[in-house]
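The block that comes next holds chain A.
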Amino acid sequence: MDVLNLAHGSFYMIGAYTAYTVVMATQNFWLALLVAPVLLAVIGAALEMVFFRRLYRHGHLPQVLMTFGFTLVFVDLIRSRFGPTTRAIPPPPGLGGAVHLATATFSSYSLFVLGIAIVIGALLVIGWRLTRLGVVLRAGVSDKEMAGLLGIDLPRTFTFTFAFGAALAGLAGVIAAPEFAIYPGMDANVLILALVVVVIGGLGSIEGALLGAAVIGLGYVIGSTLFPQFAIGLIFALMAAVLIIRPSGLLGRRS
Partner candidate 1 sequence: MEVTVTDLTVRFGAVAVLDDVDLEIASGERRALIGPNGAGKTTLLNVIAGELRPAQGSVRLGTRDATTLPPWKRARLGLGRTFQRSTLFGQLTVAENVALAVRARIRGSWRFWPGGQHPVREEVGKRLEAAALAHLANRRAANIGHGEQRMLELELALAASPSVLLLDEPMAGLSGAERQSVLNRLLTLPRQVTIVIVEHDLDAVFAIAERVSVLDHGVKIADGGPAAVRADPRVQEAYIGAF
Partner candidate 2 sequence: MSDEIEDYLNWKLAGRIDRRDFLKLGVSAAGIALVAACGGSNTVGPTGPTGPEFKLGVVLPYSGVYAELGNSITNGMRMYFDSVGNQAGNRKITVVTADEQVALADAVAATKKVVEQDGVDMVAGYVSSPNAAGNRNYLDGLKMPTLIANAGVNSLSRAAKSPFIYRTSFSNWQPSHPMGTYVAEKLGKKKIQLVYAKYGAGLEAVAAFKETFTGSGGTIVGPDVATPFPNNGDQTPFVQAIQTDKIDGIYCFMSGTDAVTFLKKAAELGTLKKLGLVSGAGFFVEQDVLAAITDAAPDGAITGLHWALPLANKENQDFVSKYSKKFSGRQADVFAVQGFDTARVIVEALNAVKGNTTNKDAFMTAIAGVSFKSPRGDFKFDATTNNVVQTIYVRKTVKDPKLGWTNQVIDQYPGVADPGK
């Protein structure tokens, strides 16, 4: 929806910490999988209505300033509430070990993550393309004025879209919690990767984001085995290459 949100990483972090709290309290990972997205949707909706709504007509730069502010606020709130210690939660029961397929061994939790990613990806693509809601959202994103003329309640659509995005980020946080460490600064590194993925895929296209994620994921893994030092640099080189060949991303519409 053409909003440059640097605080999206914070939603991911809040999702991870929600997972930590829920798992510590109830030992039930699946419950966290539900609680986090709902919590993030509420936070997302509130932020959109109170803060972001005024910014749509000012272009990207004020959005950078505001969302940068939010990242600072969120990281401080998390650190003062949970303390700076690095925390971790074990993968849900049954997914802790490793699976041996032929010669390669895969950690079963990684396979689980792969599975969930595919399922959610598919749901999103279907939802985005086929359902009425998806069409409405796409209209709202592609041409605000036209959508307004067609009687789409724009403010509500944007609030929903933003909240939905925040919920997804929260979900990603929960899924990532057992895989990575949970600590107050964890939002920074995922944010850059997420922005890279979205841009490589092409803005405004869900399939693009999925494709971008696959390209970056493979690029990172291959990169770190070939020359581990420069893996991070490799991802950006990949992004640069894609943007030079197709200036609006792999599946992006010509802006």
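Convention: contacts are C-beta pairs under 8 Å (C-beta built on N, C-alpha and C of every residue); 3 or more make two chains touch, one makes a residue touch a chain; residues count from 1.
Candidate selection criterion: all candidates are chains of the complex that A comes from, given by their letters.
Remember, predicted model here, so these are calculated numbers, not experimental data.
**Student:** Which single candidate from 1 or 2 touches chain A in this complex?
**Tutor:** Candidate 2 is the one in contact with chain A.
**Student:** Quick one: which bits of chain A touch candidate 2 in the complex? Just the residue numbers, please.
**Tutor:** 75-76, 79-80, 83-88, 90-91, 96-98, 105, 107-110, 178-181, 183-185, 188-190, 193, 220-221, 224-225, 228-232
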